[in-house]
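Here the complex is missing a single protein chain, while all its other protein chains stay put.
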Amino acid sequence: MIRVTIWNEFRHEKKREDVKAVYPDGIHAALARGLAADDLQIRTVTLDDPGQGLTDEVLDSTDVLIWWAHAAHKEVTDENVSRIVAKVQTGMGLIVLHSGHYSKLFKAVCGTSCSLKWRESGERERVWCIEPFHPIAQGVPETFVVPQTEMYGERFDIPGDARVIFMSWYEGGEVFRSGITLERGYGKIFYFSPGHETFPIYYQPEVLKVIGNGIRWAAPLCRGVISAPKVENLEPFRNQK
Amino acid sequence: MIRVTIWNEFRHEKKREDVKAVYPDGIHAALARGLAADDLQIRTVTLDDPGQGLTDEVLDSTDVLIWWAHAAHKEVTDENVSRIVAKVQTGMGLIVLHSGHYSKLFKAVCGTSCSLKWRESGERERVWCIEPFHPIAQGVPETFVVPQTEMYGERFDIPGDARVIFMSWYEGGEVFRSGITLERGYGKIFYFSPGHETFPIYYQPEVLKVIGNGIRWAAPLCRGVISAPKVENLEPFRNQK
Amino acid sequence: MIRVTIWNEFRHEKKREDVKAVYPDGIHAALARGLAADDLQIRTVTLDDPGQGLTDEVLDSTDVLIWWAHAAHKEVTDENVSRIVAKVQTGMGLIVLHSGHYSKLFKAVCGTSCSLKWRESGERERVWCIEPFHPIAQGVPETFVVPQTEMYGERFDIPGDARVIFMSWYEGGEVFRSGITLERGYGKIFYFSPGHETFPIYYQPEVLKVIGNGIRWAAPLCRGVISAPKVENLEPFRNQK
Partner (left out) sequence: MIRVTIWNEFRHEKKREDVKAVYPDGIHAALARGLAADDLQIRTVTLDDPGQGLTDEVLDSTDVLIWWAHAAHKEVTDENVSRIVAKVQTGMGLIVLHSGHYSKLFKAVCGTSCSLKWRESGERERVWCIEPFHPIAQGVPETFVVPQTEMYGERFDIPGDARVIFMSWYEGGEVFRSGITLERGYGKIFYFSPGHETFPIYYQPEVLKVIGNGIRWAAPLCRGVISAPKVENLEPFRNQK
């Protein structure tokens, strides 16, 4: 059983009618319903929960954290970002969705600015799976269409070890590395860009399939600790003067 | 002319006699003298300088920043770390030396914990160059010995895109990826572990040669900006509903 | 002075009127004219030259080899492929263009099948530079259009260390990693897909700029040898039983 925590900023859905119309209970609730499966134990938390939804109790019982955020990146405390990063480095899986690319959290694990181009156009996006043998690609079609999307375009400023699983084509002429994996210490990270607060992308079966695969891939095989131990020599010294 | 700024914590050298004996004017001064060359314009700054030695004036006129730190990692402000990281992402080169591996700065560009094993033993280290064709390796022997060193051993928790240029063998049985490069946006980063406050390693010609090569390699070809621009479509929409 | 050898299959241009109309003297001649510069010493050879244009004399005096081939991949002898691969591994730069992706040579340095999707449609291609700080990108616009192209689409079966410098968008819905670098031993390799025998792509300034940059990037810094030497121990044995 993989313990999944879906963290949602959950502000748009309370304030804007156009968002509420698509995700009346919040994006976290839509994701929780769409991802429900026998091997997943799913919980949702939001920014306005106690401790920003990120208490020790929550993080200590999470195998994979899903992150959706957009307008309130700055409100997440630096301390909470550091706590999550440490959890990732010791094994917790992390799935960052869409506008989460510009969260403090994603920038912190990348070490890059994570900047990109964007356009809220409702144009057509075509997603291509370029690594069909990867666990995240199993059961996902080689290509599928998101009928209306927010465009995210290159250059996407991510580190060189980002492994590209999905690439996107946009009607307006851009391309994007729309599904990438990273590893940081014991932790696996998957970023997937399709998804937006005013388009019903998180109801689309292919998108849910990808995120679900991402969860299973990112679930930790084992956990580590962060330490910088002083150690004794294992082989005897001889050359030392 | 490459504008080099050597940043040194410069605390050990003022407080400890054993350090002062090796680096009486500070590690920064020894490096500045050892690296002096016609194509380098070298300046030194230290933690106790105004603005921690990291004013806009300094950073804006730096092509490559060299970082030596050990005991006072925590004193460097988060704001200064963020400012340096942004400079790196937009093109400033960064050379991180020895115990700088555990600085906030190096952790921030790596996204990993940067932990390792260590032993202050004065044992023998043998450095191997494993990428003889890399610019940083030019003129450096295939292998050379650091007679007395602080051991740094694996696992070194660094990201997967760290390119290994040097590997070290230690008398006590450990191995280490002792010279690695990273890229973050427009900026190039080189980490090199040989060097310590109580051993005269920064007087060793091979070590100075490596660091000098690192400076020339990390000097920016061009500079970028960090932005996340909203853009117009370049190809006309048609499929959009 | 970089010694460049442009190798062209040169069959299409002799047999097909539609190709002759675009490249009357052969693609190699068009490239040689388009790439001419003071720092390049350019020579052209073709498949039907003595020794397939790949004599020791030619290879020994080449710093960077440009490879254009399409219909006669199989005619290049295995022995010649092995000779070129060895030259690359010891430092000769290699630029593989367009349909050269399916040459024995490119497959040999990749270790993968190098397969892709294609369509000879004359559709519009938009090329994006995603690593603006890379030497190959200097002076190249962030995006440019190839008005009529042969589509090459993902999945492009290349190895994981292919560094993506350019990505392409096609009118028909595909995306492609259209400019990638690889390193094999001392040798640097650049693959660039834009270019075709029936479209005047090799007269396009942006395309020539990219290839020219590729040549300068791939020119060897130093040369190596391939050997598997038996060596003496550098540190004395003690633990041995």
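In this document, chain identifiers A, B and C correspond to the written order of the chains, with residue numbering beginning at 1 in each.
Definition applied: contacts are C-beta pairs under 8 Å (C-beta built on N, C-alpha and C of every residue); 3 or more make two chains touch, one makes a residue touch a chain.
Just so you know, these numbers come straight off a predicted model, no measurement behind them.
Q: Which of A:R126, A:R155, A:R177 or A:H196 sits in contact with the chain that's absent?
A: A:R126
Q: Since one chain isn't shown, list which residues of chain C touch it in the complete complex.
A: Per the touch rule, chain C residues meeting the hidden chain are 78, 85-86, 89, 102, 108-113, 115-124, 147-148, 151, 153, 157, 159-161, 170-174, 182-185, 226-235, 237-241.
Q: So that we can see where the missing chain sits, which residues of chain A does it touch?
A: Output for chain A: 91, 124, 126, 132-133, 135, 138, 143, 169, 171, 185-186, 220-222, 224, 234-235.
Q: In the complete complex, which positions of chain B touch the hidden chain?
A: Listed in rising order, the touching residues are 126, 128-132, 142-143, 153-156, 160, 163-164, 167-170, 173-175, 235-236, 238-239.
To be clear about the criterion, only the chains that are shown with their structure count from here on.
Q: Based on the averaged CA atom positions, which chain is farthest from chain A?
A: It is C.
Q: Just the number, please: Cα centre separation of chain B and chain C in whole Å.
A: Between these chains, centre-to-centre, one finds 34 Å.
Q: Nearest whole angstrom, what separates the Cα centre of chain A from the Cα centre of chain B?
A: 30
Q: Name the residues of chain A that each touch 2 or more other chains.
A: Answer for chain A, listing residues that touch two or more other chains: 153, 160, 170, 173-174, 235, 238-239.
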